[in-house]
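All protein chains but one are shown in place.
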Amino acid sequence: MLPLPEFTLHSPRTIDEALGLLAKPGAMIIAGGTDLLPNMKQGLHQPEHVVSLQHLAELRAIRVEQKVLVLGAMTSLAEVAEHEDVRKYATALAEAAGTVGGPHHRRMGTLGGNLCLDTRCRYYNQSQFWRSALGFCLKKDGEVCHVVEGGKKCVAAASNDTAAAAIALEAVLVIRGAQGVRRVAAGEFFVADGARNIAIARDELLVALEVPRVAKRVSAYEKLRRRGAIDFPLLSVAVRLDGSAVEVVVSALAAKPRRINGAQKLAATQVEAIAEAAARECNPMPNIDGDVAWRKQMVRVMVKRALVRAIGAAQPST
Amino acid sequence: MTLIPITLTINGDLTQVAVHASQTLLEVLRYELRLIGTKQGCDKGDCGACTVLLDGEPVLGCLTLALSCAGRSVTTVESIPRADPLLESFDCHGAGQCGFCTPGMLMTAKGLLAKEKKPSRDSIRAAISGNLCRCTGYGPIVEAIAAVGEGTVQPATEEKLPPPLPSYGAPRK
Partner (left out) sequence: MSDRLIGKAGKRGDLIKRARGDTPFTDDLALPRMLHGKTLRCPHPHARIVSIDTSKALEIPGVIAVLTGRDLPERFGIIPWTPDEHALAIETARFVGDGVAAVAALDERTAVRGCDAIKVLYEVLPSAVDLDSAITRPEIGLSAKKDDNVSKAVDLAFGDVDGELAGSDVVLDGDYFFEGTAHVPIEPHCTLAQYDASGLLTVWSTTQVPHYLHRELSRVLRLSPTRIRVIQPPLGGAFGGKSEPFGHEFTAAKLAMVTGRPVKFLISREEEFYLHRGRHPMRLHFRLGAKSDGTLTAIDARNQIDGGAYSSFGLVTTYYSGQLLSLPTAARSYRFSSTRYFTNKPACGPKRGHGSVQPRFAFEVMLDRMAEKLKLDPIALRRKNAVGGNTHTINGMRVTSNGNLECLAKVEEASGWKERRGKLGFGRGLGVASSAYISGTNYPIYPNEMAQSSVQLKVDRSGVVTVFNGASEIGQGTDMLMATIVADELGLPLEAIRVVSADSDLCPVDLGAYSSRGTFMNGNACLTAARLVKEKLIAAVAAKLEVPETSVFVTRGALCVRGREGDAVPVEEAIQLAEAKFGALGAVGSYKTPPNLGGEYRGGTIGASPAYSFTAHVAEVKVDVETGVVEVVKVWCAHDCGKALLPTQVIGQIDGSVYMGVAEALFEEHLISPNGLHRGPNLLDYRIPTSLDVPQIHSMFVESLDPEGPHGAKEAGEGPLHSSIPAVANAIYDAVGVRLHALPFSPGRVLEALRQRKA
C-alpha cells in the first residue's frame, strides 16, 4: 500500500461551514479524490486538514437557466459528459469531461475538481523516493526546473481536459469566499504559473461553472493521448464557433491553456489557416510524458479535427 | 491518529468499523474487515483492480476515503453468489486467467449491467476501460459480459457427482 499522510477529515454540511474550515492553515479540499489522493500518496501534499465537499448537495446540480447553463462544482464528470443539455449547449465541455481518465475517474471525479486539477509534470508526479533521487524540483521541495534549464518559473502543464473547453465556451467560474461571491471568466482563471495555475485563494471555494447559452453556437473537443482511456491529455484542444467567428484553445502545453490569437482574425471555414496559426503559437514542452516533436506536429491535426467536427455540427443536418 | 467509528452497509450487512481519516476504503476492506476479494494493483487509481460498488456505482477503493463511506452502501465481489450468471459466464468464456483483475472487472460489470440490461460490446469495452487485465487481451471478458446481457450464458454445467457408494455411506444391502 501507499500510505496516505495523516490528516483530519472534515465534512461540512453548508458552504459557510466549509469556508470556515478552509480558513484553517494547511487545509485542502477533497471533492472526488482522484487528483488529491494519488498526489498525497506520492507525498506531493501533506494537508493537516482535508475538507470534504461530499455533503454539499447544493453543489451537485445541473440547471438550465435562460441565459446560462449552471453546473455545480460537485457534479461528476460522468454526469457532465452524459447530460443532454450539456451535450447540446456546451458540447466541448461534455466531450472533454467524457475523456477524463477512465470511467471510474469520471464517476468519482467532479467538474470542480477537474477545473482545479493540480498541474502535472513528469518530474513532479512521482513518488517521494523518485523525487528525492532527482533532487526535487521547482514545484515541490526543490529549486531547479528539470524541464527548462535554468528556468525560474514552474512550467508544469495544465492537464485538465475541461479547462480548454471552459475557456473556449466563455464559461464563468462562480467562487465563494468569506467576502461573498465573485465571478471569474475561465479565460482569466488559469494563470501561467505551474506551481499553482488557478486564480483562487486557498480559502475560497469554486461552487459552479456557468456556461452561456448562445443560439447556434457549436463547439468541439479533441484530446491527444496514447491510450483510449486513463491517460491525461498530451494535447487538449477546444474550439467554439459562433457563425464564422471562431475561438481555439489549446492546453496541456504549460501551466496556462493557450487561446490561439491567430484564429480570432480568421473565419471558421479557414481550417488550414487556423490550424497553421495554432501550430505556430503552440510549443509543447518536455514537461509531460510524450514525444515533444510529435505533440508539436499534432497541434495542427487536433485543431483541424476539432474544427471539422464543429463545422459539421453547425451545418443543418441534411 | 484518531480512530473514528463509522457505520456502513457492506454487502447488505450493517457494519461498524473504526477507521483513521487517512485510511482508504480499500485498506479497510482488505486489512481491517478481511474482505480480501478486492485487490490492490497500484494503489493510486491507475489499474481498477480495487473496484467496488459504492451506492451501486463502480468506484476505486484505493481513492475513496473510508470515512466518506459512512452511512453508505458498499458492495464487494464477495456479495456475488456462486451460481451467479456473470461468474458462470466468466468461467465459461475464459474471461480471466490469473484472476487478479477479475474481482474489479466483475464489479465494473455488475455496475454496468445494473444500468444497461443488454449492453452493446462497444459499451462494455468503454465500461471496462479503467480495469487493466494483463492475461486475456480483454476479448473473452467482453464476450462474457455480453453473454449475460444477451441471456446466452449456459446454465451451470456442474458434473453430476455419483451417489456415495453403499460401501462408503450406508451399509450394503
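In this document, chain identifiers A and B correspond to the written order of the chains, with residue numbering beginning at 1 in each.
Keep this in mind: contacts are C-beta pairs under 8 Å (C-beta built on N, C-alpha and C of every residue); 3 or more make two chains touch, one makes a residue touch a chain.
It should be emphasised that the depicted structure is a prediction, and the values quoted were computed from it without experimental measurement.
Trainee: Going by the touch rule at the top, give the shown chains the omitted chain contacts.
Mentor: Missing chain, whole complex, touching shown chains: A, B.
Trainee: Touching the left-out chain: which of A:A61, A:A133 or A:A178?
Mentor: A:A133
Trainee: Out of B:G61, B:P85 or B:P103, which residue would touch the omitted chain in the full complex?
Mentor: Residue touching the chain left out of view: B:P103.
Trainee: Would you indicate which residue among A:L44, A:L59 or A:A229 is in contact with the undisplayed chain?
Mentor: Of these options, the touching residue for the absent chain is A:A229.
Trainee: Of B:G56, B:G71 or B:G139, which residue touches the hidden chain?
Mentor: Missing-chain contact among the listed residues: B:G139.
Trainee: Kindly state which of the options B:P58, B:P85, B:G111 or B:G130 is in contact with the chain not pictured.
Mentor: Checking each option in B:P58, B:P85, B:G111 or B:G130, the one touching the absent chain turns out to be B:G130.
Trainee: Give me the chain B residues in contact with the hidden chain, please.
Mentor: Residues in contact with the chain left out: 30-31, 34-44, 46-47, 49, 77-78, 80, 82, 87, 90-92, 94-103, 106, 124-126, 128-142, 158-162, 164-165, 167-168.
Trainee: Touching residues of chain A against the unshown chain: what are they?
Mentor: Residues of chain A in touch with the missing chain: 1-3, 102, 122, 125-127, 129-130, 132-134, 226-232, 289, 291, 293-294, 297-298, 301.
The rule is simple: only the chains that are shown with their structure count from here on.
Trainee: Spell out the part of chain B that touches chain A in their complex, as residue ranges.
Mentor: Spelled out, the residues of chain B in touch with chain A are 1-2, 20-24, 26-27, 40, 43-46, 48, 51, 57-60, 62-65, 67-68, 108, 126-127, 129-131.
Trainee: Which stretch or stretches of chain A touch chain B in the complex?
Mentor: 1-9, 11, 30, 33-34, 37-38, 41-42, 50, 52, 54, 101-105, 107-108, 228-230
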